[in-house]
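See below for the structure under consideration.
For this view, one protein chain was removed and the others were kept in their places.
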Amino acid sequence: MRTHLRTALVLGLLIAGFLLPAPGFAWQPQRPVQYIVPWAAGGGSDIIARQVVAIIDLEKLAPVPFVVENRVGGNAMVALNYTMGKKGDPHVLMFATFTNLAVPLMEKLPNSLKDVTPIARFLLDEQMIWVPWNSPYKSLKDMVEAARKAPNSIKISGASIGSEDHFVDALFQSVAGVKLNYIAFRGGADAVLAILGGHVDAAWLNPSEAVDHYAVKKLRPLGVASQARLKTGMTDVPTFKEQGFDVVFDSHFRGVTGAPGMPAEAAAYYVDLMKRVTQTARWDKYIKDTMVSAAFMGGKEFGEYLRNSENLVRRLMALPGVMK
Amino acid sequence: MRRKDLISALVLLAGAVGVGIEAWRLGLWSGPGIPGPGFLPLLLAIGLAVGAGGILVEAALAGADNAAGGGAGWFSDRAAITRLAVLLACIVALVAAVEPLGMLPAVGLFLLVFLSLYLRGRWPAILLISGLTPVCLHLIFERWLKFTLPRGFWGF
Partner (left out) sequence: METFEMLMRGFSIALTPTNLFFGAIGCIFGTFVGAMPGIGAPTGIAVLLPLTFGMNPTSGIIMLAGIYYGSMYGGTITSVLVNVPGESASVMTALEGHKMALRGRAGAALTVSSVGSFIAGTIGVVGLMLLAEPVAGFGLRFGPAEQFALFLFAFTSLVGFSSDSRSKTLVAIAAGLLIATIGNDPLSGRTRFTFGSLDLMGGIDFVTVAVGIFGIGEVLIAFEQNYKMEFVESRLGLRNIFPTAQEWAASAWPICRGTVLGFLVGILPAAGATVAAFMSYGVEKQLSRTPEQFGNGAIEGVAGPEAANNSATAGAMVPLLTLGIPGSASTAVMLGAFMIWGLRPGPLLFSKNPDFVWGLIASMYVGNVLLLILNVGFIPAFVRMLRIPFSVLMALVVVFCVLGSYTLGGSVFDIWVMAAFGVLGYLMRKLDFPQAPLVFAVVLGPLVEVTFRQALTMSQGSAAIFVASPIAVTLVAAAGLVLVGPLVWSLRRRAGAAGTAGGT
């Protein structure tokens, strides 16, 4: 395991060596690029993936078409295995999210996201705790105190076990030293309904899921579990850290990876291409409209980020009571 | 008692036992009073077993009512076995051919073989259908909807 990690590190550095100084890009894709999406057409990730392709297409950023291919199954593992099988192929890309990272660890599978070629991280979605407008909790501290008095009495909704919501909740519980009753829903939308209907006391929601309910005074944010406050929109919401809880979870990313062992020039080409995608006005507008944070990160840096995130998930999984 | 009911009941009982064991292994509870991943499967195993028992009882009652009845065989005539076997073989061959040959060639070949067996000698129609269908499917799925269908080793 350890040697594996070291090899990956060395390899990453090597790739980076090729990557950084390359000024003109000699390499260009020769045939249509296969862009694997591990989720069904129409899901949140699929929409973003298709948005990226649409921008490449409309802005004529690449000489060949990018073809979205939904390879659904095994909680994104079918797509990962497929991409792993395309070793060295410079025309295969795969969309990646936090789930692709967490599932192999949860299922103890041999392949994981660090084995494919890191290309680019597009954006981050922040995790926030929300309560109903008339909730007695005015701050995280109120909530934590109530949870201390009566463990497991506070019901907090979020997405399924193994999702980013579940892991940030685990981190929060361990940092604050309290027990919350985490109610897993099949997706974010169901979790919103549960809190709007008053069926739970709090919810882990992304900014875009909750912002309008905030505007009409139905929901209220208690904190954002990131390094810093939101950059646009709800800039007045304090972070967990500001409130004395060291909960920083910035692993809910969406990005793109390539087939393992892809030639360094090809990887560099895609890093640059994706960077240019994120510099378009269309992309800017999309980021603003959906209230996610633009967080471009390319190549080696992204690879390192993936490894750090994996370590965080491993640590959280080892905590008692996290995996039921 | 009808033999096919007896056999299906026994198969179901065996399945129920397997499901039950796996359900137990998954864990019935994930907290006090909170059903875990194995809870529903165990209930279902019990449901299957009860259903299988019910089938046996129903079959026995029906057998008692009318001892001579229920003797009908599985197939209505000899040729039925051939027809079914040929169709199944064609379907299995089609699915198996999707990856090595590619989706569209596999479909064309399936239509060609199948129709030449059952459309007896109307060759123009057979060739037209098995030729045109893949072309139409290509236009609809690959050109218009931009789906990628499996391609064979020759690239289409």
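To keep things simple, chains are lettered A and B as they appear, and every chain counts its residues starting from 1.
As a convention for this text, a contact is a pair of C-beta atoms (placed from the backbone, for glycine too) under 8 Å apart; a residue touches a chain by one contact, two chains touch by 3 or more.
Predicted model only: the values in this text are computed from it and were never measured.
In the full complex, subunit A touches the omitted chain through residues 40-44, 46-47, 50-51, 53-54, 57-58, 69-75, 77-78, 81, 106-107, 152, 155, 160-162, 166, 181, 183-186, 189-190, 192-194, 196-200, 208-209, 211-213, 215-216, 218, 285-286, 288-291, 323-324. Taking the complete complex into account, residues 4-5, 8, 12, 19, 22, 26-27, 30-41, 44, 47-48, 50-55, 57-58, 74-76, 79-80, 83-84, 87-88, 90-92, 94-95, 98-99, 103, 107, 110-111, 114-115, 118-119, 125, 129, 133, 137, 140-141, 145-150 of subunit B touch the chain not shown.
Note that only the chains that are shown with their structure count from here on.
Looking at the complex, you find that subunit B touches subunit A at residues 30-31, 36, 146, 148. Partner subunit B is touched in their complex by these residues of subunit A: 34, 67-69, 324.
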